[in-house]
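The complex appears here without one of its protein chains, the remainder shown in place.
Chain naming follows the written order as A and B, and within any one chain the residues start at number 1.
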Amino acid sequence: MPYLVHSEEDRASMLESIGVQSMDDLLVDIPQSLRIGSLDLPDGLSEYETMSQIASLAARNRVFPDRLTFRGGGVYRRFIPAAVAAVTSKPEFYTAYTPYQPEASQGTLQAIFEFQTLIAELTALDVANASLYDGATAVAEAAMMAHIHTGRNEVMVSGYLHPEYVEVLRAFCDGRGIKVRKGTEPGPKTAAVIFQQPDFLGLLVDAKTLTENAHAAGALAIACVDPISLAILSPPGEYGADIAVGEGQQLGLSPSYGGPHVGFISCRRELVRRLPGRLIGIAHDKQGRRGFVLALSAREQHIRREKASSNICTNHSLCALAASVYMTYMGPKGLRQVAEVSFKRAHVLAERLAALPGWEPAFPDRQFVNEFPMRVPKASAVVRKLARKGILGPIEVQRWFRELKGVVTFTCTEVNDARALDELLAALEA
Amino acid sequence: MTELLSFEKSRPAASPPRLPEADVKGLDPSQVLGPDLLRQKAPGLPQLSEPEIMRHYSRLASMNYSISEQFYPLGSCTMKYNPVVNEVAAALPGFAGLHPYQDEDTVQGALELMWRLERALCAVVGVERVTLQPAAGAHGEWTALRMISAYHHSRGDNRTEVLVPDSAHGTNPASAALSGFQVVEVKSGPDGRISLADLESKLSPRVAALMLTNPNTLGLFERQILDIAEMVHATGAMLYYDGANLNAFMGICRPGDMGFDAVHMNLHKTFTTPHGGGGPGAGPVGVKAELVPFLPTPTVERTNGHLKLDFKRPKSIGRVRSFYGNFGMLVRAYSYVVAMGGDGLTQASRDAVLSANYLRKQVENDLEMPHEGPCMHEFVASAQNLTHDGVKALDVAKALLDRDFYAPTIYFPLVVPEALMVEPTETESKANLDAFAAAIKEIVAEAKSNPQALHDAPQNLPVGRLDEVAAARRINAYLQGQSEDPVLRWKTPEK
Partner (left out) sequence: MADRRYTKTHEWVVVDGKTVTVGITDFAQSQLGDVVFLELPSTGRKLALRESFGVVESVKAASDLYSPVAGRVTAVNDKLTVNPELVNSDPYGDGWILKLELAGDLPPDLLDEAAYKQVTEASAH
């Protein structure tokens, strides 16, 4: 059997040492009525047969080339440097446990401390945590923070926040009796105004005014942001938002059918005690050597138990490591170039698409970075036609927003080269 | 060995990586977007060349203990071997390259894998359906409680309490509180098992569920589980299973048969998906028929060999995360289940129980054993016998690090003083177990002959014990505005 190390001799020898006759003597506490003879599963397979089975499942999926992927909606194809996988596949990183014994975990602790710093810098806020599961749960955790901080029972979603993030927000809030409403005017019961920048359609919102309006009503401003766009766009700290959250998948993680990805959260100094999840800080040993350690653990569930503000026990450490490698590899100039190339190509694409008969920008007065909505005749047929030609086309957003019938969103990143745009147009024109 | 932060090594003169040019005639963002929308100050990301970056991370990696190099007897964590073939499986482009919003016809292989994993987990734990959405154990736990809450509400039943044993892990009460329940503790009896008398006194029509780990956090099987289930169900409450210790009895018995209505599992424990330094994991939840309508949306359905995602679930508790689950971890777990098969999983649990009892026997005269054996896949020892030498469980843990072992779980469960929770798992050889026992004996002897050496441990690692108190105080000084040193991030000193 694979991965098992004891021989029959080992087993016999161990039973003898323990002083029992058989395994049944060790399982004596389990009532006989519960004992099963075997599991209703096929027997195990050799590695060769296992991989054959897995590979044939993989072969039943269709992978679109990244250069011919124009679909976003929260998950994007990006250039992932080889350095990322080279680091995350190091067994010392991927098979390590949570760093509860800091002296034996300085590698993980330092790498994630760097992640916290990178995210704080990118979002221009004071402190970031060691990561969360995804953008959706990050939004929900930020809403919880605002509820606890203000004592208010309602959060307001402004504009087009990712529909799945809204669903998750509702599921979290339901459990705590917090109301979620969509609106434009925060009120005296509003704990936080949550907006996405760029929004789910890729459009830019007036983050500054939304933040000011939230504060005027005594509410916190929670900005859900695209990390790559922050190389160009004003970050939450610059316009005074209290909490920044988002999805870090674009920072070096494959789409992988939706997970595992990585959520991030950062906030102003005053809110740090409310941050969920893990926080890593600097500490020193008796010899004055600098090290890193899990900090402020007293906030967390294993100590506060039912009084914790979150039950989160973990972070997406290896994914945060990937994101750290990516951000370090890119540096400020590289990240800016990725964002600018994406911006330019997307704007050229939008112009070319708008020239197609019957096609027009869905919100012509709004700005975007590299994702944008188009109003298109026969949207479903268009998407199917593209798929037949090996192109993963836009998303039909009417699936979530009935008022957006016929609207599709296109994404363009640094992996969609100029020829790919030509291929897309040619496929549409045919 | 030390390694500076990437920020400290940053050199503005370092060339940025070469990236594709736009090669389209287009405008710069600064020419299109108004100044209000544009970033004023560039983010302070480090600037390093690729060779420097790779050196940096390789050196960091060498400062970690990991299951690939050290024995990790962490109780309730099931640190078993992470098969390398699972990494190959998850990295296959046919999985890694899939966009979650692809048409279902183009991801039949992915959906089939999820469906088959669901079926396999149902078989292992004895339930009707499993949701693969939750991203972690605590996340799954909260998901299960939300389903239980929805179930009671659908019956017009307003139940406000959840019962949790005093030996439970902190996530249990935290998740219960987050689901809107009041937490009531149930006492363990003198043998470490839940007290039926206390349970009876606390059961009432207000109780929505009892949360139990079995074997419990002391590694002991709740012998009276069938009675417990009957008592709980008789009051209309549900029984929730915390799957942290599932490695104890796969193929031997099943939580579903014990009467559990919701069965939580940790793929990163029992099903060997790698811990990654703290995540990602996955926390699927199995349910009996009554809870099926409340499963998170979407579920994976299979009809005539064709798979689809079912979003039409009116009673569902909704979504607990974006998309469908930590798919990459599901691939790894599935690969493990296929390779092990029913026979392999059963033998794994048997060996886990055997190894734990063997190791317990080796150290039973060196440490205190608060409860009688046999144990299941883990045991709890107490270092209280070393207290009069001034030595604590913490010192034992640090001394083990110096001897190239990762330490067991310490100070949990709370009901045992100076607790050491040891779970060897089935993937440690007898020789390793003997070496660990020898290390324990050495440490216990040193507690008498040279306790200071234990207080000074670890000495062989990049850092010694870190002053967490001083760090916490500096953090609080920052948070209260008395200092500008954030401690929780690097701040490049102003020139």
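As a working rule, contacts are C-beta pairs under 8 Å (C-beta built on N, C-alpha and C of every residue); 3 or more make two chains touch, one makes a residue touch a chain.
Nothing here was measured: the structure is a model prediction, and the numbers come from that model.
Only one residue in the set B:R11, B:K448 or B:R473 touches the chain that does not appear here, and it is B:R473.
Those residues of subunit B that touch the chain absent from the view are 411, 468-469, 472-473, 476-477, 480, 482. In the full complex, subunit A makes contact with the omitted chain through residues 273, 297-299, 303-304, 307.
Convention: only the chains that are shown with their structure count from here on.
Measuring from the averaged C-alpha position of subunit A to that of subunit B gives a distance of 19 Å.
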